[in-house]
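Moving on to chain A:
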Amino acid sequence: MNVGLDHYLIISALLFALGFFGVLLRKNTLVVYMCLELMLIASTLALVAFSRFNGTLDGSVFVFFILTIAAAEVAVGLAIIVALFRKRHTVQLEELNALKH
Partner candidate 1 sequence: MFHLLFYTFTFLTLASALLVVVSRDAVNAAMFLLLSLVGVAGLFVMLDAALLAFVLLLVYAGAVVALFLFIIMLLDTRPGAQKPFQKLTMAAAGLGGALLLLGVGSLHARAQLPAAEEGLAVPSLKAYAQQLFTTYLLPVQVVGFMLLIAMLGVIVLSKRFETAEGGA
Partner candidate 2 sequence: MPDSNAQLLQLAIATPLVAALFIALGLPKRFSTKLAGVAFAVPALIALWLWREFPAGAGADYAFRSDCDTGLAAFGISLKLGLNGISLPLFVLAGIVGLAAGLYALRSGAERLKLYLLLLLVMHGGLLGVFASVDIFFFYFFHELALIPTFIMIGIWGGRDRNYAAMKLTIYLTAGAMLSLLGLIALYVKSGANTFDLVALREALAADPLRVTTQKYIFGLLLFGFGILVSLWPLHTWAPLGYGAAPSSAAMLHAGVLKKFGLYGLIQIALPLLPAGAAEWAWPLAVLAGVGNVLVVGFITLAQRDLKQMLGYSSVMHMGYCFLGIASLSAVGAGGVVLLMVAHGLSVALLFLLATSIHHRTHTFDLADMGGLARQAPVLAALFVAATMASIGLPGFANFWGELTVFVALWQFSPGITAVAVAGVVISAVYGLRAAARVFFGPPSEQFQRVAAQHPPADIGWGERLPALILLAALLFLGLWPRAVTDGVNRALGRPVAEMVRR
């Protein structure tokens, strides 16, 4: 059996799904954040695969942008998490419920 585009796509979809469930089910914000990264990585994998099989470079170039954006997102996100931890001393999502009326 030849390794084709659909193999990469299925890996990508599974990776995306794993990340998605991680975001949904985990309570630790740091782990939730890692799962979000997994989802982004899943997209880049599909992108590179498409780029390779389509024969257009644009997809791979897009990966550069995605990686940059992801890094910036992580930096800002972790800054928020740290600032919040200083105030509330927790990173558990279910304990962050001051905004409920």
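Regarding candidate selection, all candidates are chains of the complex that A comes from, given by their letters.
What we mean here is this: a contact is a pair of C-beta atoms (placed from the backbone, for glycine too) under 8 Å apart; a residue touches a chain by one contact, two chains touch by 3 or more; residues count from 1.
Since the model is a prediction, treat every value here as computed from it, not as a measurement.
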Expected hit for chain A (complex, candidates 1 or 2) is 1
For the complex, give me every residue of chain A touching candidate 1.
1, 3-11, 13-15, 17-22, 24-28, 30-31, 33-35, 37-38, 41, 44-45, 48-49, 51-55, 57-58, 60-61, 63-65, 67-76, 78-83, 85, 90-92, 94
